[in-house]
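The complex appears here minus one protein chain, its other protein chains still in place.
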Amino acid sequence: MQTVTLKPKKEIKISVEGENISADIFSGKTEKEIHALVAWMGNQKTTIGELFSVKVEGSGPAADTKIILEGDFSRVKRIGEGMTAGLILITGNVDMHLGAKMSGGKISVKGNVDSWAGREMKGGELIIEGNAAYYLGAGYRGESCGMRGGKITVMGNALDFVGEHMCGGEIIVKGNTGILPGLSNNGGKIVIGGNTSRPGSEMSKGTIIVNGKVEEMMPVFKLEGDEIVDGVTYKKYTGDVIGNGKGLLYVK
Amino acid sequence: MELLIKNGAVVDPVNGNKGDKTDISIKDGKIVKTVSSKATIIDAGGRLVMAGGVDAHSHIAGAKVNVGRMMRPEDSRSGISPRTKITRPCTGYTVPNVYAMGYRYAQMGYTTVFEAAQAIMKARHTHEELEEIPIIDKGALTLFGSNWPTMDFVREKDMDKLAAYVSWGLLASRGFGVKCVNPGGGEMWGFGKNVTGIDDVVPGFDVTPKEIIVSLMKVNEMLGLPHSVHLHCNNLGNPGNYKTTLASMELANQVKASKKRQVMHVTHLLFNSWGGTNWGDFESKADEVANFLNNHKNVTGDMGQMIFGSATTMTADGPKQYANAKLLHAKWSNGDVELEDASGVVPIYYVKQISVHAIMWAIGLELALLTKDPYQMLLTTDHPNGGPFVNYSEVIALLMSNKKRQEEIKTVHEAVHAKNKLPGLDRELDFSEIAIMTRAGTAKVLGLLDTKGHLGVGADADISIYDIKPDQIDPTVEHAKIKSAFSSAAYTIKGGNVVVKDGQITATPLGRTYWVDAKVPQQHHDEMMKDIVKKFKNYYSMQLANYMVQDEYLTHQQVVKAGIIPAEVN
Amino acid sequence: MTLNAILITGRTINQGATIENKTSLDYQEATALCELNSKDIGILGIKPGSQISVKTDHGDVVVKLKENNGNPDGMAFIPMGPWANAVVDPDTKGCGMPGFKGIKARLEPTDKKILSMKDLIARYK
Partner (left out) sequence: MTVITDALCPFCGCLCDDLTIVVENNKITDIKNACKLGSAKIMGHHRIEAPMMRADKKSEFKEVSYDEAINEAASILFKSKRPLMYGWASAVCEVHKKGILLAEEVGAIIDNTATVCHAPSTLAVHEKGLPTATLGQVKNRSDVVVFWGSNPVHAHPRHMGRYSVFAKGFFQEKGRKGRKVIVVDVRKTETASMADEFVQVQQGSDYLVISALRAILSGHADVVPESVGGVTKEQLSKLVDTLKAAKFGAVFFGMGLTQSISRYKNIDNAISLITELNAYTKYVITPMRGHYNVTGFGQVCSWETGFATAVDFARGAPYYNPGETAANDVLMRKETDAAMIIAGDAGAHFPADSVRHLARIPVVQIDPYWNPTTEVSNVVIPVAICGVEVEGTAYRMDGVSMRMRKMIEPTLPTDVEILEKITQRVRELRGE
């Protein structure tokens, strides 16, 4: 078991690119080696050691590596990018692209995450106790697939475009979401605890469940009648009818 | 500036060299007989030396290439490399940025590349990009196949005016040759329609694709242009289109070449050699097309080889692109140009286990292996339609090694066994044949064989050295080494400068832009311009005075003279 | 006296004609204004040409009231420019574009002066 604890040495104003903060990269490395890892801040090439205090206990493979990020990481992007195993615990807020392209392991955040958390995620788990911003579990510009696998749970709210272009995996938002969740959903599952608006546009496959209110329904869904899912009665819709979509939209 | 390449295994089919150790002397950007003792020496150490690669058909610059970039940030984010002291940043795989375009060609040992299609009205854009593509020499073919003046003069059977229009259009666009894409179809796409064969009548203009093709060939030869008509056949991409292709190629017999070259170049034949009637009974007719070429020396073609993986299709064939987008449920850009032509851009992903894709892949290779004379079948991927040009080394390895082909066939859809002849073809091309398909042949087809595509005295000092010792390698078995060597030149020399060493860019001089200045009798020009002035007054959305590409966009131009009035001897 | 409206901003011909002359009074005349239909103007109980205070969650600004009966009820229009931008929604919504249209606004008559371009920008220093 290896535990690595990072704390910002001072307030970070210009975003740091934290793609090297991942269990795969930290595992088996000494404090000195982690210190030397590159971290870009704006146009300045710097190191993790310059920006963060680093404490390493034990050593182990990625799957047995735990990273604890203490303090304010709200200006650190791309944490856990491409991670395949291990655990990252974040005690505060984090910046954009948390867990982008991750395929395994787990990232847990006590605070809020900025946009593109879980972008193009393939597997593993993301647990966000606070709120998520835009494009949770979405894709990159122009790509046909966003999230492909894994699970994202947000205890708070999320903003627009949750699960855009999702091709697989599951997103649970306990609170409300912004507009157009599950846009172009192509096989993922999205469960919204609270309210939302315009869900499921251009959906071809997958499922969206809304337990709160739908402020504006897209005029592209066919009402199929009532259906009971996990003991709850929902109105069941199919669509988006424009592309003969086979998506399922359940609204309480 | 003098350079001497010693101990090279020189493969130079034009000058009859098949790998003999020959020294090459270079002075002031040209190959010369001898150099002084002060010359810088490059010891090739027995490695393969060829003329710099010449690509006669690639989409490297202009409106639709940039549309490809704009609609595909997901492509641009691949192949990213930061700036260095010598190079600008690179992006993209199927639609690289201008810098990557030049660097990557040079890294493969290519030194001359022709953009395959520009509408006159958007030619300024093409040249803006060409001006920023480093290292390589380049040029662009100009679209004439659906232009209103073309169709008017064809209908009026006025070849003098048509020749004058082509001459003026080349000047207006600073174009190198006559491109003809889905003739007539570009106009019909203006109302969302298309021609179905070479005998359909284009509404509003009362001409057929056949008449357009024959007339453009006639004036091309009247003008004595270096290159022949460069034809993208009607019905491209439709099962059963080989009949249209054969009927189009047959038209070549109606016109006599003005120069020692073909009268018709039919491009990316992979997409035009299709049998069957639908995607279910789709099959290869590469044998029929190759057989035609084997019996008709006045027509040449290029492969348009397909590469599995990501590609971006882009062509002036607007209706085809809409059909593609619908078929693939892909994003679709369309870019019709008033009075001139159509165009479309659609991304595609070629998959080994999709039967149609596997059959297409095999068709390209069949074309190269069944066409006996490599001068008649050039190596292209119709970049980025069949796939990005950076994969030429893969194609070379496939053509040189039946073993590699058989290994590949095992990984692709089994349909190739029933629908293609490829599994049974054991021909393996040698270095000379590869040199023809990528250098001598392309230069000859373009009409540039005096200075390009060979290593004789007087040729441009565009040279590539590859990390292969021809006498010590068995390409059949060591195909991986062939691929790796052709993907990354040991040296690329452009105009006498070393621009690549060990696959790395070492210098980035700006190459030249070729265009053809073809003169016609003033009276023909004046008559023709009366029609053009009317077109601008009534139909174009811009002024004639702002139409022609200005000199500012050709800072390094190479003018090739041609025309009905013989060019003055300098 | 208070009108709740949806605010949009955008181009006008006079805004465009003075866009390279932003220190001029002409530019202020062309852009420091808010268009409402006559019914909404009636609700406010003032005449076109009077000053009006526009408040949103993102800021406040004083501009001149103008009549435009092309506007539906409850729609306010301010030509694009620094006065409009004092009250638009800065959130780029994950796509780089702030909210220049569709902002909830509270409109009230006011005696406060319309700030000049220089004074308006000086508020940000």
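Order as written gives the chain letters A, B and C; numbering starts at 1 within each chain.
One rule holds for everything that comes next: a residue touches a chain if its C-beta (ideal position, glycine included) is under 8 Å from a C-beta of that chain, and two chains touch if they have at least 3 such contacts.
Computed from a prediction, not measured in an experiment: that's the story for all the values here.
> Could you tell me which displayed chains border the chain that was left out of the figure?
Result for the missing chain's touching partners among shown chains: A, B, C.
> Looking at the whole complex, which of C:T2, C:S24 or C:S38 touches the chain that is not displayed?
Within the whole complex, the residue contacting the unshown chain is C:S24.
> Thinking of the whole complex, not just what is shown, which of A:M1, A:I14 or A:A36 touches the missing chain?
From the options A:M1, A:I14 or A:A36, the contact with the absent chain belongs to A:I14.
> Could you tell which one of B:K27, B:H57, B:K122 or B:R512 touches the chain left off the display?
B:K122
> Sort through B:D281, B:D373 or B:E552 and give me the one touching the missing partner chain.
B:E552
> Looking at B:K27, B:R72, B:R104 or B:H268, which makes contact with the chain not pictured?
B:R72
> Considering the entire assembly, which residues of subunit A contact the chain that has been omitted?
13-15, 17, 40-45, 96, 115-116, 134-135, 140-142, 179-180, 183, 198, 201-202, 216, 218-223, 239-243
> Hey, which subunit B residues sit against the chain that's not shown?
Touch with the absent chain occurs at residues 61, 63, 65-67, 69-77, 80-83, 88-92, 95-99, 121-122, 124-125, 128-129, 132, 148, 189-192, 204, 322, 325-326, 331-339, 345-346, 538-543, 545-546, 550, 552.
> Touching the missing chain, which residues of subunit C?
The missing chain touches subunit C at positions 6, 8-13, 16-24, 58-59, 68-72, 75, 77, 80-82, 85-102, 117-118, 120-122, 124-125.
The criterion applied here is as follows: only the chains that are shown with their structure count from here on.
> Could you classify the connectivity of these chains, where an edge means two chains touch, as line, ring, star, complete or other?
Topology of touching chains reads as a line.
> How many Å are there between the centre of subunit B and the centre of subunit C, using C-alpha atoms for each centre?
Once rounded, the distance between the two centres reads 56 Å.
> With chain centres defined as C-alpha means, what is the inter-centre distance between subunit A and subunit C in Å?
Going by mean C-alpha positions, subunit A sits 39 Å from subunit C.
> For subunit A and subunit B, what's the span in angstrom between their mean Cα positions?
Whole-Å distance between the two chain centres: 45.
> What does subunit B use to touch subunit A in their complex?
Those residues of subunit B that touch subunit A are 71-75, 77, 329.
> Hey, which residues of subunit A end up touching subunit C in the complex?
Of all residues in subunit A, those touching subunit C are 115, 133-135, 159-161.
> If we count contacts the way the header does, which residues on subunit C are in touch with subunit A in the complex?
Residues of subunit C touching subunit A: 93-95.
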